[in-house]
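Excluded from the complex is one protein chain; the other protein chains are retained at their positions.
Take a look at subunit A:
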Amino acid sequence: MTTTTDHPAFHIEGLRVTFEAQGRQITPLDGLDLDVPRGQFLCILGPSGQGKSTLLRTMAGLQEASAGTVLASGRPVTGPDANLGMVFQQDAIPMWLRVRDNIAFGPRMRKVPKAVYGPRVDHYLTEVGLGGRERAWPKELSGGMRKRVAIAAVFANDPDVLLMDEPFGSLDYFTRASLHASLLELWQETGKTIVFVTHDVDEAIKLADRVVVVTEGTVGLDVTVDFPRPRGDELRMNPEADSLRTTLLRVLESRAGGEQ
């Protein structure tokens, strides 16, 4: 008998996505194949407009595939699902819920018993460093803290996979570094699969087990990143990391040039 745990977190084959934008037909993804094993931290890199966010949205069930197969834990992705949690680039958390209610929002709405989600909410509240701010309104928090709320809320909802669309793109260096540490801690603790879209090569090298560069609608480069963890600033001095950075930047640069 096969169970969902026998399947990879994602199996994508021949994915094609076509939609209409500003009156013209565009095809950001065309013939993309990708397998994401369970528990992997995958970063998707790519120049703007080459399909990385479309890929993530399709994996989340927010964008319909025009052709091909997208399986999450062996099941076809037909729409958004509590097992496919997502953290967005912009603030998407309900601003009318206090921090704790925000983190409990998903399980409470899905009628998970309070005895089950309550301790989980408390745990993630502390894990992301929001202990003592349970009663705060999101407007009273900084952008980085609101991102912590979103991350805690998704973890508290206990999905199989976390999909993150440039979640730290608008934050300053130190806030990002702190959020990287929190995210990696939660990932290591839970063993969940994370698919993280970014345009920042250093962020990808710091976080990922594997980096995939999406260019011209398909996987342009697929590299394993096996530097020991934790990866601090010393990674900048590592010649192997430097070589990987150069390779990734070259691929991105050539595609970004082509885009123009």
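Everything below uses one rule, namely that contacts are C-beta pairs under 8 Å (C-beta built on N, C-alpha and C of every residue); 3 or more make two chains touch, one makes a residue touch a chain; residues count from 1.
The rule we apply is simple: contacts and distances are computed from a predicted model.
One chain of the assembly is not displayed; among "Cytochrome bc1 complex cytochrome b subunit", "Carbamoyl phosphate synthase large chain", "NADH-quinone oxidoreductase subunit A" or "ABC transmembrane type-1 domain-containing protein", its UniProt protein name is "ABC transmembrane type-1 domain-containing protein".
The residue from A:G14, A:P37 or A:P94 that touches the chain not shown here is A:P94. Of the candidate positions A:L62, A:L171 or A:V223, contact with the unshown chain belongs to A:L62.
Only one residue in the set A:F10, A:F105, A:Y124 or A:W187 touches the chain that does not appear here, and it is A:F105. One chain is missing from the display, and on subunit A it is touched by residues 60-62, 79-82, 84-86, 88, 90-98, 105-106, 109-110, 137-139, 150, 153-154, 157, 159, 163.
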